[in-house]
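Before any comments, here is the structure.
Complex shown without one protein chain; remaining protein chains in place.
Then we have chain A:
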Amino acid sequence: MAQTGKSSAKRSKPSYFMSILGVSLVLFILGFWGWMAINANKLSQYFKENVEVRVYLRENITSRDSVALTQYIANKPYVKEYEYVTKDLARRKFIGDGNEDWKNVLDANPLPASIDFKLRSEYVNSDTLATIKKDLEQNISVSDVQYPQSLVDKILKNMKPISLGFLIAAIIFTIVVIILIDNTIRLAMFSNRFLIKTMQMVGATRWFIAKPMDIRAVINGALSAILALIGVFGLVSFMEKQIPELKALRDPYWFTILCICLLVIGIFISLVSTHRSVIKYLKMKLDDLY
């Protein structure tokens, strides 16, 4: 029995290493998931903000009316950016899209002028778009309002379940991570139980015993998070190399938040479960340790 105490005191260091590694592994997976969740949101936002609404103008409206309409549209909260497309610009765009010029066939330009605008992502849903369309069509200068309904439907159908699915999965995953980390750390603390008891037997206070282990836990938690972040950075840059389009979705703001979250989760879980298991062993009777 005496031997148990001896060897376990010796093993306490490598098991710290294992717990750092274990914690950083789960944090790494969590971090990568977080990055994917951010990208999924960015991707849906990216698609949504590329939906274009075209407001076609009647022929022969006064420039005053067209300026008024442009003003009206520009001031709408749902407009992200807009462009006034003159008849001539419409023709050039038409040809630019690879269509044949009609100059030889027709005298007049049949394409109407339009105001094209892109929407802010939060306004891209079927009801809102219908309301916007209705509102604009009431304007006397407007002949027609068009937007790619089928594309909108597709975006809404495909993007929504992904984001929600991600959220649910992320929550479940976080809980699993917490349990895993808790177990890893408790295992590491298990080998410290004789050390804890020894300190207690000689009259060390709980605070004195717990303090250095808590400090260690904060350091270990931070180390794990940093290791995990290095891994996430590595994997993300590897993926960006494979799929260059991903670079367009880069968002330093959210990435910083992700880093901070991993750091906080790492330190917090490490500290709480270390402290909990120290207290557990402090409360235990010596006989129960074997």
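Here is the rule we use: contacts are C-beta pairs under 8 Å (C-beta built on N, C-alpha and C of every residue); 3 or more make two chains touch, one makes a residue touch a chain; residues count from 1.
Assume contacts and distances are computed from a predicted model.
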item	value
Per UniProt record, name of the chain withheld from view ["NADH-quinone oxidoreductase subunit NuoE", "Cell division ATP-binding protein FtsE", "Dipeptide/oligopeptide/nickel ABC transporter ATPase" or "Electron transfer flavoprotein subunit beta"]	"Cell division ATP-binding protein FtsE"
Residue among A:17, A:208 or A:238 that touches the chain left out of view	A:208
Options A:117, A:194 or A:281, residue touching the unrepresented chain	A:194
For chain A, residues in touch with the removed chain	1-2, 5-7, 9-10, 12, 194-195, 197-206, 208-209, 282-283, 285-286
